[in-house]
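Sharing a structure with you now.
Of the protein chains in this complex, all but one are displayed in their positions.
This part shows chain A:
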Amino acid sequence: MAAYICTRFCINKFKDSVRFIPRRYRVKSKWAQTRPKFPSTTIALQNFDTTYSMQLGNLWPSVRVAMLSEQKYGALINNFSLTASIITSGLEAEGCIDFIGSHQHSKDSMSLHEDSAEVDVSKPAAHDPRINPDIKCLVFPKGDLSRFKPSRPDSSGLLGYYLLDAASVLPVLALDVQLGHTVLDLCAAPGGKTLALLQTHTVSYLWANDLSGSRTARLRKTLQSYLPREYLEENKIQISSFDGCKLGPTEEKRFDRVLVDVPCTTDRHSVMVEDNNMFNRSRTKERKSLPLLQIQLLMAGIQTARPGGDIVYSTCSLSQLQNECVVQQAIHQAQEVGISVQVQDLGWLTQCFSNTFYFAPQLSVGELVLPHLCANFGPIYMCKLRRSN
């Protein structure tokens, strides 16, 4: 039993209100005599078993075993670091492959062989967007279980690479930022995708926003560890913690590219980690209202995009309710307001990287990276929309 301590109050910030909870009532997991009978991870897993076995069919057991096993990471090379090339060659010596670059080389060599005349590699650009060559993400080959060591700061104090789920880079590649574009990242924290966007060197202005103040602080710290101070002071990057839904009406038609990486049930995290689990009883209401929030965020993203601009919607969940349904509902709602949006095909992306990732076959809209033991990335869902008016 816990020893007697004088009661202190702890402040729990719960949405807009501040509640005082006496310290004695707080759950202290380290003193608990028993573990919860039904931990949230079990509840999450049961939930997924019922939903995804119907949705994915025969693919579900492989996805399930991959989600319950250790995740595979990729190393996003920080081009701003002075030692980027040394680090890259060092990692390649250990057996890593830059899955983005290696695809590019094979594509180039293939197209060169096709006809004798000079070939413009960025041929039908509208049909087959060119993958930005500046983003480099190294992964160990399929079936290789080696881990990356944490990155160390170089002489200028910047870190060499950022460890993230390699599939998280795909929505950034899909966004296909061209030179001089302005980009809005609606739910930017903790900053992996934001960092990848900045590696492209094509961004003229980036606005990174996240609702949570603490996560925004984390994002800021991440950017400070990876980007030189001069770059951050250039006024190219703005970091804020507004409610993304409210940005829609205020920043209408302002951005060339919008990335909407919405909060979701983070499936992989929910089955492995008990802390802050989305399937906790106390968060049931929050979880049930997630699709609605996601639709609102996507609507805001659509509103902030200029005519002809692209929006990429991405989640890290397998659920149809949070993926395809949200996109379709948002398109519908946009139509009602008079904005017409078209879904852009991402088949070119899946074709390029089918050797590195496992993609779910035949989705009604968008693409889904499935976790698989040999390529334990994902789950990541992404869908690209283009605003026409």
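We take it that contacts are C-beta pairs under 8 Å (C-beta built on N, C-alpha and C of every residue); 3 or more make two chains touch, one makes a residue touch a chain; residues count from 1.
As a working rule, contacts and distances are computed from a predicted model.
The protein name that UniProt records for the chain not on display, among "ER membrane protein complex subunit 2", "Transcription termination factor 4", "Hemoglobin subunit beta-like" or "1-aminocyclopropane-1-carboxylate synthase", is "Transcription termination factor 4". Note that of A:Leu145, A:Val273 or A:Leu292, the residue touching the chain absent from this view is A:Leu145.
Checked against the full complex, the one of A:Arg64, A:His103 or A:Arg387 touching the unshown chain is A:Arg64. In the full complex, chain A touches the hidden chain at residues 35, 49, 53, 58, 60-62, 64-65, 68-70, 143, 145, 372-374.
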